[in-house]
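For this view, one protein chain was removed and the others were kept in their places.
This part shows subunit A:
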Amino acid sequence: MQRYSGFALAKHALSHHENWERQWRNPTPKKAYDVIIVGGGGHGLATAYYLAKEFGVKNVAVIEKGWLGGGNTARNTTIVRSNYLWDEAAALYEHSMKLWEGLSQDLNYNVMFSQRGVLNLGHTLQDMRDIQRRVNANRLNGVDGEVLDAKGVQEIVPILDCSKNARYPVLGASWQPRGGVARHDAVAWGFARGADAHGVDILQQTEVTGFKIRDGRIYGVHTNRGDIEAKTVGCVTAGNSGVMAKMAGIKLPLESHPLQALVSEPLKPVLDTVVMSNHVHGYISQSDKGDLVIGAGIDGYNGYGQRGSYTTVEHTLQAIVEMFPIFSRVRMNRQWGGIVDTCPDACPILSKTNVKGLYFNCGWGTGGFKATPGSGHAFAASLAKGEMHPLAAPFSIDRFHSGALIDEHGAAGVAH
(Lines give C-alpha, C1' and ligand atoms only; values in the text may rest on other atoms or scores of the structure.)
Protein backbone atom coordinates (compact mmCIF):
# COMPACT_ATOMS: atom_id res chain seq x y z
CA MET A 1 0.00 0.00 0.00
CA GLN A 2 1.25 3.41 -0.94
CA ARG A 3 1.32 5.53 2.21
CA TYR A 4 -0.25 8.95 2.31
CA SER A 5 2.00 11.69 3.69
CA GLY A 6 3.11 15.24 3.07
CA PHE A 7 6.13 13.88 1.29
CA ALA A 8 4.01 11.67 -1.00
CA LEU A 9 1.80 14.64 -1.80
CA ALA A 10 4.81 16.72 -2.83
CA LYS A 11 6.28 13.86 -4.84
CA HIS A 12 3.03 13.21 -6.72
CA ALA A 13 2.64 16.90 -7.44
CA LEU A 14 5.57 16.51 -9.84
CA SER A 15 3.51 14.13 -11.98
CA HIS A 16 0.33 16.22 -11.63
CA HIS A 17 -1.21 13.67 -9.22
CA GLU A 18 -1.83 11.27 -12.08
CA ASN A 19 0.09 8.28 -10.74
CA TRP A 20 -1.55 7.60 -7.39
CA GLU A 21 -2.13 3.91 -6.76
CA ARG A 22 -5.75 2.70 -6.70
CA GLN A 23 -7.06 2.54 -3.14
CA TRP A 24 -8.29 -1.03 -3.45
CA ARG A 25 -8.30 -3.75 -6.09
CA ASN A 26 -11.30 -5.06 -7.97
CA PRO A 27 -10.55 -8.80 -7.89
CA THR A 28 -12.50 -11.68 -9.40
CA PRO A 29 -14.07 -13.85 -6.71
CA LYS A 30 -12.11 -16.91 -5.63
CA LYS A 31 -13.87 -20.27 -5.23
CA ALA A 32 -13.42 -20.28 -1.47
CA TYR A 33 -12.43 -18.07 1.44
CA ASP A 34 -11.83 -18.68 5.14
CA VAL A 35 -14.32 -16.00 6.05
CA ILE A 36 -16.97 -14.19 4.02
CA ILE A 37 -18.40 -10.90 5.21
CA VAL A 38 -21.71 -10.05 3.56
CA GLY A 39 -22.22 -6.28 3.35
CA GLY A 40 -19.60 -3.68 2.45
CA GLY A 41 -20.76 -0.96 4.78
CA GLY A 42 -18.52 0.48 7.46
CA HIS A 43 -19.16 -2.37 9.88
CA GLY A 44 -18.45 -5.08 7.31
CA LEU A 45 -15.29 -3.41 6.06
CA ALA A 46 -14.06 -2.74 9.60
CA THR A 47 -14.68 -6.40 10.46
CA ALA A 48 -12.60 -7.52 7.47
CA TYR A 49 -9.85 -5.01 8.28
CA TYR A 50 -9.41 -6.15 11.88
CA LEU A 51 -9.77 -9.83 10.88
CA ALA A 52 -6.82 -9.50 8.52
CA LYS A 53 -4.74 -7.00 10.44
CA GLU A 54 -5.18 -8.08 14.02
CA PHE A 55 -6.42 -11.64 13.99
CA GLY A 56 -4.30 -12.94 11.11
CA VAL A 57 -7.17 -14.22 8.95
CA LYS A 58 -5.96 -13.16 5.51
CA ASN A 59 -8.21 -15.15 3.19
CA VAL A 60 -11.28 -12.94 3.58
CA ALA A 61 -13.88 -11.59 1.14
CA VAL A 62 -16.29 -8.72 1.62
CA ILE A 63 -19.31 -9.14 -0.64
CA GLU A 64 -21.25 -5.96 -1.43
CA LYS A 65 -24.27 -5.79 -3.72
CA GLY A 66 -23.76 -2.12 -4.58
CA TRP A 67 -20.78 0.08 -3.86
CA LEU A 68 -18.75 0.58 -0.69
CA GLY A 69 -20.58 2.65 1.90
CA GLY A 70 -23.65 3.05 -0.32
CA GLY A 71 -25.90 1.91 2.52
CA ASN A 72 -26.39 3.61 5.85
CA THR A 73 -22.68 4.21 6.29
CA ALA A 74 -22.75 7.22 3.96
CA ARG A 75 -26.36 8.22 4.63
CA ASN A 76 -26.10 9.05 8.30
CA THR A 77 -25.64 12.30 10.18
CA THR A 78 -22.13 11.24 11.32
CA ILE A 79 -22.60 11.75 15.07
CA VAL A 80 -20.14 9.86 17.28
CA ARG A 81 -20.56 9.57 21.07
CA SER A 82 -20.40 6.88 23.74
CA ASN A 83 -22.67 8.20 26.52
CA TYR A 84 -25.03 5.21 26.70
CA LEU A 85 -26.76 4.28 29.93
CA TRP A 86 -26.22 0.56 30.49
CA ASP A 87 -22.82 -0.96 31.23
CA GLU A 88 -22.86 -3.33 28.25
CA ALA A 89 -23.66 -0.58 25.75
CA ALA A 90 -21.33 1.99 27.32
CA ALA A 91 -18.49 -0.56 27.15
CA LEU A 92 -19.09 -1.33 23.47
CA TYR A 93 -19.49 2.30 22.33
CA GLU A 94 -16.56 3.47 24.47
CA HIS A 95 -14.39 0.74 22.96
CA SER A 96 -15.35 2.24 19.62
CA MET A 97 -14.63 5.79 20.80
CA LYS A 98 -11.09 4.80 21.78
CA LEU A 99 -10.55 3.32 18.33
CA TRP A 100 -11.95 6.48 16.69
CA GLU A 101 -9.38 8.52 18.58
CA GLY A 102 -6.52 6.81 16.77
CA LEU A 103 -8.29 5.75 13.60
CA SER A 104 -6.86 8.21 11.06
CA GLN A 105 -3.33 7.30 12.15
CA ASP A 106 -4.07 3.58 12.23
CA LEU A 107 -5.62 3.59 8.74
CA ASN A 108 -3.24 6.23 7.32
CA TYR A 109 -6.46 7.81 6.05
CA ASN A 110 -8.00 11.04 7.24
CA VAL A 111 -11.48 10.14 8.47
CA MET A 112 -11.88 13.75 9.65
CA PHE A 113 -12.81 12.68 13.17
CA SER A 114 -13.62 15.90 14.96
CA GLN A 115 -14.20 15.86 18.73
CA ARG A 116 -16.33 18.98 18.82
CA GLY A 117 -18.54 17.69 21.63
CA VAL A 118 -22.13 16.47 21.76
CA LEU A 119 -25.01 18.04 23.72
CA ASN A 120 -28.19 16.11 24.53
CA LEU A 121 -30.74 18.70 25.59
CA GLY A 122 -33.30 18.33 28.36
CA HIS A 123 -36.60 20.20 28.15
CA THR A 124 -38.52 18.73 31.08
CA LEU A 125 -37.78 17.85 34.68
CA GLN A 126 -37.91 14.18 33.76
CA ASP A 127 -35.41 14.75 30.91
CA MET A 128 -33.05 16.37 33.40
CA ARG A 129 -33.36 13.50 35.86
CA ASP A 130 -32.64 11.01 33.09
CA ILE A 131 -29.64 13.06 32.00
CA GLN A 132 -28.35 13.22 35.56
CA ARG A 133 -28.66 9.45 35.90
CA ARG A 134 -27.02 8.75 32.55
CA VAL A 135 -24.06 11.07 33.15
CA ASN A 136 -23.49 9.50 36.58
CA ALA A 137 -23.57 6.05 35.01
CA ASN A 138 -21.16 7.22 32.29
CA ARG A 139 -18.66 8.57 34.77
CA LEU A 140 -18.75 5.35 36.78
CA ASN A 141 -17.95 3.58 33.50
CA GLY A 142 -15.05 5.89 32.68
CA VAL A 143 -16.96 7.71 29.95
CA ASP A 144 -16.59 11.49 30.00
CA GLY A 145 -19.71 13.56 30.64
CA GLU A 146 -21.11 16.56 32.44
CA VAL A 147 -24.54 17.86 33.33
CA LEU A 148 -25.03 21.46 32.25
CA ASP A 149 -27.74 23.91 33.20
CA ALA A 150 -29.35 26.24 30.65
CA LYS A 151 -26.68 28.88 31.21
CA GLY A 152 -23.92 26.36 30.59
CA VAL A 153 -25.61 25.26 27.37
CA GLN A 154 -26.01 28.85 26.21
CA GLU A 155 -22.28 29.46 26.67
CA ILE A 156 -21.43 26.56 24.37
CA VAL A 157 -24.12 27.33 21.76
CA PRO A 158 -24.91 31.05 21.72
CA ILE A 159 -27.32 30.71 18.79
CA LEU A 160 -29.55 28.21 20.61
CA ASP A 161 -32.76 29.70 22.02
CA CYS A 162 -32.32 29.09 25.75
CA SER A 163 -34.86 31.70 26.81
CA LYS A 164 -37.72 30.88 29.15
CA ASN A 165 -40.31 31.83 26.52
CA ALA A 166 -39.54 28.94 24.22
CA ARG A 167 -42.39 26.50 23.84
CA TYR A 168 -40.13 23.74 25.18
CA PRO A 169 -37.55 25.68 27.21
CA VAL A 170 -34.03 24.26 27.42
CA LEU A 171 -33.46 23.31 31.07
CA GLY A 172 -30.00 21.88 30.56
CA ALA A 173 -28.10 19.13 28.78
CA SER A 174 -25.66 16.30 29.01
CA TRP A 175 -22.33 17.21 27.45
CA GLN A 176 -19.79 14.70 26.14
CA PRO A 177 -16.74 16.70 25.06
CA ARG A 178 -15.04 13.70 23.41
CA GLY A 179 -18.04 13.13 21.12
CA GLY A 180 -18.24 14.67 17.69
CA VAL A 181 -18.49 13.77 14.02
CA ALA A 182 -16.48 11.93 11.36
CA ARG A 183 -16.55 11.97 7.57
CA HIS A 184 -18.63 8.89 6.84
CA ASP A 185 -17.48 8.12 3.27
CA ALA A 186 -13.88 8.37 4.40
CA VAL A 187 -14.58 5.79 7.10
CA ALA A 188 -15.76 3.27 4.50
CA TRP A 189 -12.92 4.11 2.11
CA GLY A 190 -10.23 4.06 4.80
CA PHE A 191 -11.29 0.64 6.09
CA ALA A 192 -11.60 -0.66 2.51
CA ARG A 193 -8.09 0.51 1.62
CA GLY A 194 -6.68 -0.91 4.84
CA ALA A 195 -8.45 -4.26 4.42
CA ASP A 196 -7.33 -4.54 0.79
CA ALA A 197 -3.74 -3.84 1.79
CA HIS A 198 -3.94 -6.81 4.17
CA GLY A 199 -5.13 -9.07 1.36
CA VAL A 200 -8.92 -8.90 1.75
CA ASP A 201 -10.85 -9.27 -1.54
CA ILE A 202 -13.55 -6.62 -1.79
CA LEU A 203 -16.18 -7.80 -4.26
CA GLN A 204 -18.48 -4.96 -5.27
CA GLN A 205 -21.57 -5.31 -7.47
CA THR A 206 -21.94 -8.81 -6.05
CA GLU A 207 -25.20 -9.72 -4.35
CA VAL A 208 -25.67 -12.58 -1.95
CA THR A 209 -28.87 -14.32 -3.05
CA GLY A 210 -28.86 -17.25 -0.64
CA PHE A 211 -26.88 -19.23 1.89
CA LYS A 212 -25.52 -22.74 1.38
CA ILE A 213 -26.56 -24.62 4.49
CA ARG A 214 -26.33 -28.36 5.09
CA ASP A 215 -26.98 -30.24 8.34
CA GLY A 216 -27.35 -27.00 10.25
CA ARG A 217 -23.95 -25.68 9.15
CA ILE A 218 -23.01 -23.01 6.64
CA TYR A 219 -20.55 -23.74 3.88
CA GLY A 220 -20.95 -20.83 1.50
CA VAL A 221 -23.15 -18.32 -0.24
CA HIS A 222 -24.95 -18.05 -3.56
CA THR A 223 -24.28 -14.82 -5.43
CA ASN A 224 -25.18 -13.33 -8.79
CA ARG A 225 -21.56 -14.14 -9.76
CA GLY A 226 -21.70 -17.77 -8.75
CA ASP A 227 -21.29 -19.72 -5.52
CA ILE A 228 -18.51 -18.88 -3.10
CA GLU A 229 -17.49 -21.19 -0.29
CA ALA A 230 -16.63 -20.40 3.32
CA LYS A 231 -17.23 -22.13 6.64
CA THR A 232 -17.55 -18.83 8.47
CA VAL A 233 -19.94 -16.16 7.23
CA GLY A 234 -20.68 -12.86 8.95
CA CYS A 235 -23.79 -11.07 7.74
CA VAL A 236 -23.52 -7.29 8.23
CA THR A 237 -26.28 -5.95 6.02
CA ALA A 238 -28.00 -3.33 8.22
CA GLY A 239 -31.54 -2.58 6.90
CA ASN A 240 -31.62 -5.73 4.79
CA SER A 241 -30.89 -8.13 7.68
CA GLY A 242 -34.47 -9.33 8.04
CA VAL A 243 -34.50 -10.39 4.40
CA MET A 244 -31.08 -12.06 4.77
CA ALA A 245 -32.14 -13.94 7.90
CA LYS A 246 -35.19 -15.27 6.12
CA MET A 247 -32.93 -16.68 3.39
CA ALA A 248 -31.07 -18.60 6.10
CA GLY A 249 -34.31 -19.76 7.72
CA ILE A 250 -33.68 -17.64 10.81
CA LYS A 251 -35.99 -15.12 12.44
CA LEU A 252 -34.67 -11.87 13.89
CA PRO A 253 -36.56 -9.46 16.16
CA LEU A 254 -36.01 -6.61 13.70
CA GLU A 255 -38.18 -4.12 11.88
CA SER A 256 -36.80 -2.09 8.99
CA HIS A 257 -37.75 1.58 8.86
CA PRO A 258 -36.65 4.54 6.76
CA LEU A 259 -34.62 7.14 8.63
CA GLN A 260 -33.86 10.36 6.84
CA ALA A 261 -31.41 13.22 6.86
CA LEU A 262 -31.28 16.66 5.26
CA VAL A 263 -28.54 19.11 4.46
CA SER A 264 -28.92 22.84 3.97
CA GLU A 265 -27.16 25.23 1.69
CA PRO A 266 -23.64 25.96 2.99
CA LEU A 267 -23.35 28.71 5.60
CA LYS A 268 -20.45 30.43 7.28
CA PRO A 269 -19.46 28.69 10.54
CA VAL A 270 -22.23 29.18 13.13
CA LEU A 271 -22.36 25.91 15.06
CA ASP A 272 -19.19 24.21 16.32
CA THR A 273 -20.71 21.34 18.25
CA VAL A 274 -23.45 18.71 17.88
CA VAL A 275 -26.88 19.46 19.35
CA MET A 276 -29.41 16.68 19.86
CA SER A 277 -32.84 16.82 21.42
CA ASN A 278 -34.83 13.70 22.05
CA HIS A 279 -37.77 15.68 23.32
CA VAL A 280 -38.51 18.04 20.42
CA HIS A 281 -36.77 15.45 18.27
CA GLY A 282 -34.16 16.84 15.96
CA TYR A 283 -30.39 16.79 15.85
CA ILE A 284 -28.01 19.07 14.05
CA SER A 285 -24.37 19.82 13.37
CA GLN A 286 -22.51 21.86 10.80
CA SER A 287 -20.22 20.07 8.40
CA ASP A 288 -16.73 21.29 7.61
CA LYS A 289 -18.15 22.36 4.24
CA GLY A 290 -20.64 24.63 5.99
CA ASP A 291 -23.94 22.87 5.43
CA LEU A 292 -26.23 22.10 8.33
CA VAL A 293 -26.62 18.34 8.71
CA ILE A 294 -30.02 17.55 10.19
CA GLY A 295 -31.43 14.23 11.27
CA ALA A 296 -35.01 13.13 11.68
CA GLY A 297 -36.90 10.35 13.41
CA ILE A 298 -37.82 7.10 11.73
CA ASP A 299 -41.02 6.70 9.75
CA GLY A 300 -43.54 5.01 12.01
CA TYR A 301 -44.18 2.10 9.64
CA ASN A 302 -41.93 -0.56 8.13
CA GLY A 303 -40.49 0.38 4.77
CA TYR A 304 -37.66 -0.23 2.38
CA GLY A 305 -37.99 3.06 0.45
CA GLN A 306 -34.78 5.06 0.80
CA ARG A 307 -36.52 8.42 1.01
CA GLY A 308 -38.57 8.81 4.14
CA SER A 309 -41.87 10.64 4.49
CA TYR A 310 -42.67 14.34 4.27
CA THR A 311 -44.49 14.42 7.59
CA THR A 312 -41.27 13.42 9.32
CA VAL A 313 -39.30 16.15 7.55
CA GLU A 314 -41.87 18.67 8.68
CA HIS A 315 -41.69 17.55 12.32
CA THR A 316 -37.93 17.60 12.29
CA LEU A 317 -37.69 21.08 10.86
CA GLN A 318 -40.26 22.28 13.38
CA ALA A 319 -37.95 20.99 16.11
CA ILE A 320 -34.88 22.60 14.59
CA VAL A 321 -36.56 25.99 14.16
CA GLU A 322 -37.95 25.74 17.69
CA MET A 323 -34.39 25.35 18.99
CA PHE A 324 -32.70 27.66 16.47
CA PRO A 325 -35.05 30.43 15.29
CA ILE A 326 -32.00 31.85 13.48
CA PHE A 327 -32.26 28.97 10.95
CA SER A 328 -35.88 29.62 9.99
CA ARG A 329 -34.96 30.96 6.54
CA VAL A 330 -32.16 28.57 5.69
CA ARG A 331 -32.91 26.60 2.53
CA MET A 332 -32.59 22.84 2.52
CA ASN A 333 -30.58 21.48 -0.37
CA ARG A 334 -31.01 17.72 -0.26
CA GLN A 335 -32.88 15.02 1.61
CA TRP A 336 -32.49 11.23 1.55
CA GLY A 337 -33.22 8.16 3.60
CA GLY A 338 -31.51 5.03 4.77
CA ILE A 339 -33.10 1.81 5.97
CA VAL A 340 -32.37 1.10 9.61
CA ASP A 341 -33.09 -2.18 11.35
CA THR A 342 -34.54 -1.38 14.75
CA CYS A 343 -34.43 -3.78 17.67
CA PRO A 344 -37.06 -3.91 20.46
CA ASP A 345 -34.50 -2.79 23.08
CA ALA A 346 -32.72 -0.23 20.85
CA CYS A 347 -29.48 -2.24 21.05
CA PRO A 348 -27.66 -4.12 18.29
CA ILE A 349 -27.40 -7.85 17.72
CA LEU A 350 -23.91 -9.38 17.50
CA SER A 351 -24.54 -13.05 17.61
CA LYS A 352 -24.12 -16.62 16.59
CA THR A 353 -27.19 -18.19 15.04
CA ASN A 354 -28.80 -21.63 14.93
CA VAL A 355 -26.81 -22.20 11.75
CA LYS A 356 -23.27 -23.17 12.74
CA GLY A 357 -20.68 -20.79 11.31
CA LEU A 358 -23.25 -18.11 10.40
CA TYR A 359 -23.07 -14.92 12.46
CA PHE A 360 -25.17 -11.76 12.33
CA ASN A 361 -24.12 -8.21 13.17
CA CYS A 362 -27.21 -6.01 12.79
CA GLY A 363 -29.98 -4.16 14.59
CA TRP A 364 -27.90 -1.01 15.08
CA GLY A 365 -31.00 0.93 14.19
CA THR A 366 -30.54 4.64 14.12
CA GLY A 367 -27.19 4.79 15.89
CA GLY A 368 -24.58 2.40 14.56
CA PHE A 369 -22.21 4.73 12.75
CA LYS A 370 -20.49 5.70 15.99
CA ALA A 371 -19.87 2.02 16.64
CA THR A 372 -18.20 1.27 13.29
CA PRO A 373 -14.64 0.57 14.51
CA GLY A 374 -15.71 -1.04 17.80
CA SER A 375 -18.34 -3.23 16.19
CA GLY A 376 -15.89 -4.33 13.51
CA HIS A 377 -13.22 -5.08 16.08
CA ALA A 378 -15.41 -7.08 18.47
CA PHE A 379 -17.11 -8.93 15.61
CA ALA A 380 -13.78 -9.79 13.96
CA ALA A 381 -12.49 -11.19 17.26
CA SER A 382 -15.64 -13.32 17.54
CA LEU A 383 -15.38 -14.68 13.99
CA ALA A 384 -11.67 -15.42 14.36
CA LYS A 385 -12.09 -17.34 17.62
CA GLY A 386 -15.51 -18.89 17.02
CA GLU A 387 -16.61 -17.47 20.38
CA MET A 388 -18.34 -14.14 20.92
CA HIS A 389 -15.95 -11.49 22.24
CA PRO A 390 -16.80 -10.40 25.81
CA LEU A 391 -17.91 -6.96 24.57
CA ALA A 392 -20.23 -8.59 22.01
CA ALA A 393 -21.57 -11.48 24.10
CA PRO A 394 -24.35 -9.53 25.91
CA PHE A 395 -25.77 -8.59 22.49
CA SER A 396 -26.64 -12.16 21.52
CA ILE A 397 -30.04 -13.03 20.00
CA ASP A 398 -30.69 -15.18 23.10
CA ARG A 399 -31.57 -12.10 25.08
CA PHE A 400 -35.00 -11.95 23.45
CA HIS A 401 -35.81 -15.32 24.96
CA SER A 402 -33.93 -15.02 28.25
CA GLY A 403 -35.28 -11.53 28.91
CA ALA A 404 -31.80 -10.05 29.55
CA LEU A 405 -32.55 -7.01 27.39
CA ILE A 406 -30.37 -3.90 27.36
CA ASP A 407 -33.03 -1.23 27.15
CA GLU A 408 -31.32 1.78 25.61
CA HIS A 409 -34.34 3.71 24.33
CA GLY A 410 -33.45 6.60 26.61
CA ALA A 411 -29.90 6.94 25.33
CA ALA A 412 -30.51 5.96 21.72
CA GLY A 413 -31.08 9.58 20.69
CA VAL A 414 -33.83 8.87 18.18
CA ALA A 415 -37.23 7.67 19.29
CA HIS A 416 -38.21 4.33 17.87
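Everything below uses one rule, namely that a contact is a pair of C-beta atoms (placed from the backbone, for glycine too) under 8 Å apart; a residue touches a chain by one contact, two chains touch by 3 or more; residues count from 1.
Heads up, the rule we're going with is that contacts and distances are computed from a predicted model.
Selecting from "DnaJ domain-containing protein", "Sarcosine oxidase subunit delta family protein", "Ornithine carbamoyltransferase" or "Nitrite reductase (NAD(P)H) large subunit", the unshown chain of this assembly corresponds to "Sarcosine oxidase subunit delta family protein" (UniProt protein name). Within the complete assembly, A:344 is the residue of A:29, A:344 or A:410 that touches the hidden chain. Remark: the omitted chain is touched by one listed residue; of A:70, A:177, A:199 or A:253 this is A:253. In the complete complex, the hidden chain is touched by one of A:2, A:154 or A:302, namely A:302. Touching the omitted chain from subunit A are residues 240, 242-243, 246, 251-256, 300-305, 307, 309-311, 341, 344, 400-403.
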